[in-house]
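All protein chains but one are shown at their positions in the complex.
Going in written order, the chains are labelled A, B and C, and every chain counts its residues from 1.
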Amino acid sequence: MNITKYRIPYADTDNMGVVYHSNYLIYFEMGRTELMRELGYTYKKMEEDGMYFPVRNVTCNYHASAHYDDIITIETSVCELKNASVTFAYKIFCEDKLLTTGTTKHPLVNYAFKPTRIPQELKNLLQKYVKTEEK
Amino acid sequence: MNITKYRIPYADTDNMGVVYHSNYLIYFEMGRTELMRELGYTYKKMEEDGMYFPVRNVTCNYHASAHYDDIITIETSVCELKNASVTFAYKIFCEDKLLTTGTTKHPLVNYAFKPTRIPQELKNLLQKYVKTEEK
Amino acid sequence: MNITKYRIPYADTDNMGVVYHSNYLIYFEMGRTELMRELGYTYKKMEEDGMYFPVRNVTCNYHASAHYDDIITIETSVCELKNASVTFAYKIFCEDKLLTTGTTKHPLVNYAFKPTRIPQELKNLLQKYVKTEEK
Partner (left out) sequence: MNITKYRIPYADTDNMGVVYHSNYLIYFEMGRTELMRELGYTYKKMEEDGMYFPVRNVTCNYHASAHYDDIITIETSVCELKNASVTFAYKIFCEDKLLTTGTTKHPLVNYAFKPTRIPQELKNLLQKYVKTEEK
């Protein structure tokens, strides 16, 4: 599991005084980017190598709200690892309070956006982040 | 069903040359805002009346990408209408191509963010937008 | 002068109950995109032809605030037209109230991001949008 922190700017809030809901998808992105950096193969390098993880689907459940200037904690793990796709799972907290849970599924595609098998080396790296309860 | 159109600005695109995925949640918001205007009770008026539809959960499936300057069509309907919550369903097209489908579920809450029964009058209005196949 | 309208979504608002200030730069983009469509040479086509108008500088003055669900009117004109750059001027209104004024300056660059002379044909088209008081 990767743990990433982020301070909420004014820009992310809305008229209701809380973080606008679509921003949590950006926090998910921050989480999986840092998970990949931590496993030793950054998403930036992956793109330079001609491989992409576009988002195929998203689920997001909102339990409580983040507010301006809160520091949120994004916990990211891998909840499903297949031959040609990976699903990340996220939990976002503010201190001990659970704010949001969600998942994003990503097929691996090549330069021409064609689905591709995940190279064994990358699969091995991602395997380490599969949640224990899922193994 | 409400039909709303939107022109993609440069701001919504990303490094991959397509619309960044979190923006579709904003297009969903545009769709349900226009559905409520069309049924005769705007979301703005609803807030002035002390009622809110915060987002409880989101699902979003990405089938194809929108690009800069595309005009997208957002089709919004009601797919579930309960005593204290409503779920909207969305289909986003570019010309005839289906780009995205999704749902957002919203409890009704009052000024103090306490769950509240949907007033019968509003329920009757929303009922008209329940998808035929769902009735 | 081009006139473009836009309805403010919840996503654009912030904790203060008004539109977050950086969004006006996106409204400026919407204005100049529509000005170029109106003059008959879309920015999308321009990019396909290997020419870009990156933003070199921005000024923006905030006089009053836009709110959720307001329809704003973006008035865009050309305030300076040189051999290798153009400056657009913007006025944003909500009904009769002036909200924002601003400018964006754009050098013309080619595929390799090298500064380039504006083709005479494009210059002639832009010339028509130079504000009368500036001619």
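The rule is simple: contacts are C-beta pairs under 8 Å (C-beta built on N, C-alpha and C of every residue); 3 or more make two chains touch, one makes a residue touch a chain.
These figures come from a predicted structure and were not determined experimentally.
Participant: Just list which of the chains on display the missing one touches.
Facilitator: A, B, C
Participant: Could you tell me which of C:Arg7, C:His21, C:Arg37 or C:Lys91 touches the chain that is not displayed?
Facilitator: Selected residue, touching the omitted chain: C:His21.
Participant: Extract the touching residues of chain A with respect to the undisplayed chain.
Facilitator: Residue positions of chain A that touch the missing chain: 7, 9-11, 26, 29-30, 33, 42-44, 68-69.
Participant: Which parts of chain C face the unshown chain closely enough to count as touching?
Facilitator: Interface residues of chain C facing the absent chain: 16, 21-23, 25-26, 29, 52, 54-62, 65.
Participant: Which parts of chain B face the unshown chain closely enough to count as touching?
Facilitator: With respect to the unshown chain, the touching residues of chain B are 10-11, 13-17, 20, 22, 67-68.
Note that in this section only the chains that are shown with their structure count from here on.
Participant: Since chain A and chain C share one sequence, what rotation angle in degrees maps the C-alpha trace of one onto the other, as a multiple of 5?
Facilitator: 180
Participant: Between chain B and chain C, what distance separates the C-alpha centroids? Give it in angstrom.
Facilitator: 29
Participant: Which integer distance in Å separates the CA centroid of chain A from that of chain C?
Facilitator: 34
Participant: Which chain B residues reach two or more other chains?
Facilitator: Residues 26, 29 of chain B touch two or more partner chains.
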